[in-house]
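Left out: one protein chain. Kept in place: all the others.
Showing chain A:
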Amino acid sequence: MLRNTHRHFKFDWITIILFLLLAGFGWINIISASHVGEEINYFDFSQSYGKQLIFIFLTFILIILLLAIDAKFYERFSSVIYIISMLSLMGLFLFGKNVNGATSWYGIGGMTIQPSEFAKTATALAVAKFVSDLNTNIKNFKDQIQVFIIILIPAVLVLLQNDTGSTIVYGAFFFVLYREGLPKYYLNIGISLIVISILSLKFGGLVTSIVAALLILGYYLLIKRKSNVFLLILIFLISAGISFGIKFFYNALLQPHQKDRISLWLRLEKDPDKLEQMKKTFAYNLNESEKAISSGGFTGRGFMEGTRTTGKFVPEQHTDYIFSTVGEEWGFLGSSMVIIVFVLLLLRILHLAEIQKSQFSRIYGYSVASIIFVHFFINIGMVMGLIPTIGIPLPLFSYGGSGLWAFTILIFIFIKLDSNRINEW
């Protein structure tokens, strides 16, 4: 009896409270962003905020279910879950419903479900399972290839469904693998690639090559005289090759709308007419969302008082641009609080992951933190104009059942795994 009660309260309540804070405050902002007119009936289920209330209610049932299932289940059935999830992604090619150019939804009755949201959890389980396997050594090239395949399958599937944002989220697993011992050069190559791409798009191949040459030379002269000169030369040649080749990749492989977003972000476009055109189309959202955030000032305009929110100036405000509502109505104070709560949640999950005894639990927990972080970073970064426009939701905040449930599942599986750790003590 004692053991039983004990057991129920061994869940990590800090994580749960942070989760509830975000979901609750998210709903409040969805009300502002989606209500029409002066009358508010919170239980009007034809309205977005009413629907979201149902989603939140169903989330509690989901949580109870997730916590009731035995912790061992998730590890044991991770492969099955992964395979089912991949099949559901592939099924979209046959039965998928096209919404806004992406074939990412199943229509069931009046509802739509987005399997790619759940695929992240499945992939996290699969990666945790594979890497924690006693036969797997992540420093081993063959094993690296295998884990990459596990990650790339869903990533490519969602890319083919035109959901670029979700593809990028799979980059989150880099943090997981690196933590588990992926060789350092992956990190170096990754960072170098990003820096070289941005530099050469902004300043051209020549400037970038010269910068690369100077850095390598500096490294050789100041830090490691004994390094392999031929290797350094090879690195330089590759960097220069990428510097000049990135333009080709940019022009040939990216779609026009993606190029526009990058060129706006890097301020490459100089033609005022084209810029004006951009401001009226895709940059319109960004422009309006920045204005909305900016008009919040220090304390914000208050709940349902934001004129830009009330006037629906920011398209998609209750989904991807929900943070602009926080900005306008809750100001610097409220917005900073949201960021702090997110950071605390992420750090808490990371901390819990690190103290897991089971490697599976640790890797899974790490995956949870990484995935939420990438969503958080890309979404808020985009809404505030820090990174190019990439459409992915803000976890727990953005309107939508699939997203809310997917993140609930992602987090509460970890809470269950974690409670098991406590119980084993």
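Rule of thumb we're sticking to: contacts are C-beta pairs under 8 Å (C-beta built on N, C-alpha and C of every residue); 3 or more make two chains touch, one makes a residue touch a chain; residues count from 1.
As a working rule, contacts and distances are computed from a predicted model.
Look at the chain that isn't drawn here: its UniProt entry, checked against "Penicillin-binding protein 2", "Branched-chain amino acid ABC transporter permease", "Formate dehydrogenase major subunit" or "Putative DNA modification/repair radical SAM protein", names it "Penicillin-binding protein 2".
Although one chain is not drawn, the whole complex shows that of A:W105, A:Y170, A:Y321 or A:Y366 it is A:Y366 that touches it. Only one residue from A:K97, A:K202 or A:K312 touches the chain missing from this view: A:K312. Of the candidate positions A:F19, A:Y74, A:Y170 or A:F342, contact with the unshown chain belongs to A:F342.
Touch with the hidden chain on the side of chain A covers residues 37-38, 175, 178-179, 181, 187, 288, 290-291, 293-298, 301, 305, 307-308, 310-315, 327, 331-332, 335-336, 339-340, 342-343, 346-347, 350, 354, 366, 369-370, 373, 376-377, 380-381, 384, 386.
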